[in-house]
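Every protein chain except one is present and positioned as in the full complex.
Letters A, B and C mark the chains in the order given here, with residues in each chain numbered from 1 onward.
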Amino acid sequence: MRAIVVKPPKPGVEFRDLSQAIRHGSGTVKVRIIENGICGSDREIVRGELATARPPEGKDWLVLGHEALGVVEESKDPRFKPGDLVMPINRRSYHGKCLNCLVGRPDFCEANEFVEAGMVGMDGFMVEYFYDDPKYLVKVPPGIADIAILAQPLSDLEKSVEEILNIQRRFIWTCDDGTYNCRRAIVFGSGSTGILMSLLLRTLGFEVYVANRRDPLENEAKITEEAGITYINYSVEGLDRLKQMGFDLVVDTTGASASLIGHEVEMLKPNGVLGLFGFPSEGALTLSNEVIQRFIYKSNVIVGLINGQKPHFQQALAHLAQWKATWPGVVSRLITRVVDVNDEKEVVQVLNRKEKGEIKVKIKWGQ
Amino acid sequence: MRAIVVKPPKPGVEFRDLSQAIRHGSGTVKVRIIENGICGSDREIVRGELATARPPEGKDWLVLGHEALGVVEESKDPRFKPGDLVMPINRRSYHGKCLNCLVGRPDFCEANEFVEAGMVGMDGFMVEYFYDDPKYLVKVPPGIADIAILAQPLSDLEKSVEEILNIQRRFIWTCDDGTYNCRRAIVFGSGSTGILMSLLLRTLGFEVYVANRRDPLENEAKITEEAGITYINYSVEGLDRLKQMGFDLVVDTTGASASLIGHEVEMLKPNGVLGLFGFPSEGALTLSNEVIQRFIYKSNVIVGLINGQKPHFQQALAHLAQWKATWPGVVSRLITRVVDVNDEKEVVQVLNRKEKGEIKVKIKWGQ
Amino acid sequence: MRAIVVKPPKPGVEFRDLSQAIRHGSGTVKVRIIENGICGSDREIVRGELATARPPEGKDWLVLGHEALGVVEESKDPRFKPGDLVMPINRRSYHGKCLNCLVGRPDFCEANEFVEAGMVGMDGFMVEYFYDDPKYLVKVPPGIADIAILAQPLSDLEKSVEEILNIQRRFIWTCDDGTYNCRRAIVFGSGSTGILMSLLLRTLGFEVYVANRRDPLENEAKITEEAGITYINYSVEGLDRLKQMGFDLVVDTTGASASLIGHEVEMLKPNGVLGLFGFPSEGALTLSNEVIQRFIYKSNVIVGLINGQKPHFQQALAHLAQWKATWPGVVSRLITRVVDVNDEKEVVQVLNRKEKGEIKVKIKWGQ
Partner (left out) sequence: MRAIVVKPPKPGVEFRDLSQAIRHGSGTVKVRIIENGICGSDREIVRGELATARPPEGKDWLVLGHEALGVVEESKDPRFKPGDLVMPINRRSYHGKCLNCLVGRPDFCEANEFVEAGMVGMDGFMVEYFYDDPKYLVKVPPGIADIAILAQPLSDLEKSVEEILNIQRRFIWTCDDGTYNCRRAIVFGSGSTGILMSLLLRTLGFEVYVANRRDPLENEAKITEEAGITYINYSVEGLDRLKQMGFDLVVDTTGASASLIGHEVEMLKPNGVLGLFGFPSEGALTLSNEVIQRFIYKSNVIVGLINGQKPHFQQALAHLAQWKATWPGVVSRLITRVVDVNDEKEVVQVLNRKEKGEIKVKIKWGQ
């Protein structure tokens, strides 16, 4: 059984033939992998830069991969039949006894009692097949199999937006027509996360801006145009202009310098919220006492956003289906490259570096 | 300007050439009608049986129709451009000063300060064109133009389910995986409303049963099968069997005898809720003191469900797009007949009686 | 160790000397009883009329009593010290694995996995002393020791009102000044439950009516006057008059005939809610299809209300303290009789029948 294996904290990645099948929880459903998605965290692990990465207990290696689409091959669970397309959930409670874990929400675990497939203490999904627990499998409609791999990264954003909207329930944040159509949002970062977050907020009715410090690539320009999103090159527009505009919702997906966050705080309108998604890799945030005074006066909120769970995977699949019917052009542009798993050299290459213009790269195993 | 006109409380329906354009609110957007949907209330008005129906102030007639898809022909509002597909909202606040009206939710108006297009005090949408207020127009994605007409009836159900889920937030009603997958729902009635409600609940993750007192028609059998919904002929299964099964959610869409509701109450599991959608046309509900004791002991709820607003139209369109990509067969079966508006005789016929197997009938004006 | 013992389903009650101490859960805190309250359910058990009453597993008898004030005598738990006044919680999860039990809310248990002190499968608190689990003990401020016994019955109502207000969060139910001051509530029944519910709703800002089918007793008249509550003799005013007035909230605490509930439904204003507290002992509820139509049209709700948990005991004690400072006269009238536990004959008498004008009767054990 072939698998793509890493040995955190050491850098490197390799194909390996496993002698023993991977099995999670009850393991009553055998899943054959169709394809995996690659994201920035995979590359951080490969480069030996993700501090939290670690193998499962008792091993010094780990199967990589937390984005996967598979097909059921065998099942002892009546809810799953051979042939069903499925997607495994990546963060799972691990003997979690905190209340949020008990109700199926280890994204809000307070006791650090969870593992993360392909990252933290649990084998991932870049493997020919594995046995899984039905609790952590989500069914995928065949009609969207081509883009379903996006549901994992999108699930994190579904959870993030759900959390933001829950926070905003403390006052009336809907408009005088009951919708969010009067609310203005800006997403910083136009990578995979930034684009998906922009599409999601647009879907929910927001007026959406997506900002980066360069002009849009052709793909970005076409996606944002079709979806009615405004792309902003803030190295041209200037951050002051954005502070003057004011936004009800600012989401940072850059994972770049923390210093940008200080500017983002100043863009908030009264009752506005700043969501931080993606860990800043350097720098520091500085806010003067006057900026904090205005933050308080405006009842603003800053919230840290992480990890979607099963309901968010389901919601992500629903939104992908919706987008396929309403924004066919957008959807056709989100998968920017497909690599055959048998082309091992190329697989290792895409696991090592991000390409210019990349939104989502897939590794194809079969079907 | 041709229109289909009624004179409630008198029965009857006729085509008429209007000398003056219909104009609602600011009237800054001119909308040409592409098609109308027909629902049971239209037929009740035509038969003179809808007690609440009345013309706008100062007139003895009313344009019929509350389900419509149109195209923008002229617009003074920057948010709408000629060629945009739009759908008008039917219930509107009318000088509404209650707080729910002020925040765009006349579905929860407490002061009876609203009108309803084609029904109560406001001209409807069975007319060549009309001028409308952008506040009450929802954009329709071209990719789902063929089924978009369903968004109006579906909007009422989106609101109903939103209301039910809000009511159920008083305890933990999600399952141990954070979803609704462990919750069992039954919908009584397999007409247009019952089918759409079943599909919606399935979409949200419920295990769904739809019940009628006869075997399923072919169309119903195929729709429910593709969507993973179980059809029950309760005249065969028996209501007692359903009481033994127990349901977390029961929705009545029959509009038939109130006596059925008594049985539905007894089907509720602990923390379960019974939603009443559609007005029972006859009979009475009777509950013994023992049944009420169990209702209390189980923390059950009964709630009356009506009318969706702009956010629910938007959500309905999103779900229709999702269904088109995931359940193409289902979606192709929901429009059971299209009548040309120029075939006046046939139009009058479909406005007078429901066909066997009908889900949604459309009157086509143009395109 | 003396205790008051019953043998459901048999009628009767007796004093008994127990050879073995009563111990619940961890049993790390020894509690000496100061006093017990008596409520209608105690009398139903004594009369052999409470169908759900049963001894703990393996016994044919049960200590009676679910309302108690005690003092800590010994404690192995740092949160409790000898001399602390405490109140034990009566409904407890019993190996409960449903999510609501896991988060400390067995009032919403879906699996019937709970016991109830002095009633269902668990010894009660009419006993000299017992050993309890700190999880189920609430501290009582000494300043309100005289009325603290009311916190148990009040806790059920705190939970009920919390539940109702949660249900009403689905729309704007607060007034244009952010309060509930414009909302009109009526409570049917002026027994202990009805009076406490009326006081609680008044405290929360509602305009409150309390209704019974007779003139108020002197005590009731004085309590309602001081608290600004209007007493209504509905056999004089007539139920039709109340239907014309309309109420945003109707609470039934009568436990009398189910037929009254039908009238209460017709008293609801738009968005209004009917809370059923107390099991109707006879009769049936009948609603015509027209009444149900109006119920739906008005987005009304009927909800079954039961059992408060630890947060509600704490909230009840807070409200009793508030009432003591703001309504001293009211508070002085709520305990209508105190019986010495050594006067066994009188204890048995008060356990057998309710006195006219009774609000709360206490059995005094010591201090």
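Here are some notes:
Everything below uses one rule, namely that a contact is a pair of C-beta atoms (placed from the backbone, for glycine too) under 8 Å apart; a residue touches a chain by one contact, two chains touch by 3 or more.
Remember, predicted model here, so these are calculated numbers, not experimental data.
Only one of the listed residues, A:Val31, A:Leu196 or A:Ile261, touches the absent chain: A:Ile261. Remark: the omitted chain is touched by one listed residue; of A:Lys139, A:Lys222, A:Lys269 or A:Arg337 this is A:Lys269. The missing chain, though absent from the display, is touched by one residue of C:Ala21, C:Ala325 or C:Val338; that residue is C:Ala325.
For the chain left out of this panel, the touching residue among A:Ala53, A:Val103 or A:Met267 is A:Val103. On the side of chain A, touch with the chain left out of the figure occurs at residues 99-100, 103, 105, 107-112, 162-163, 166-167, 169-172, 174-176, 257-258, 261, 269-271, 276-289, 292-293, 295-306.
What chain B contributes to its contact with the hidden chain is residues 99, 102-103, 172. Panel shows chain C; residues 102-105, 135-136, 141, 143-144, 172, 174-180, 203, 205, 309-311, 314, 318-319, 321-328 of it touch the chain omitted from the view.
As a convention for this text, only the chains that are shown with their structure count from here on.
Among the chains in view, B has its Cα centre nearest the centre of the complete protein Cα set. Between chain B and chain C, the centres computed from C-alpha atoms are 41 Å apart. Shared interface positions of chain B, i.e. residues touching 2 or more other chains, are given as 103, 105, 172, 174-176.
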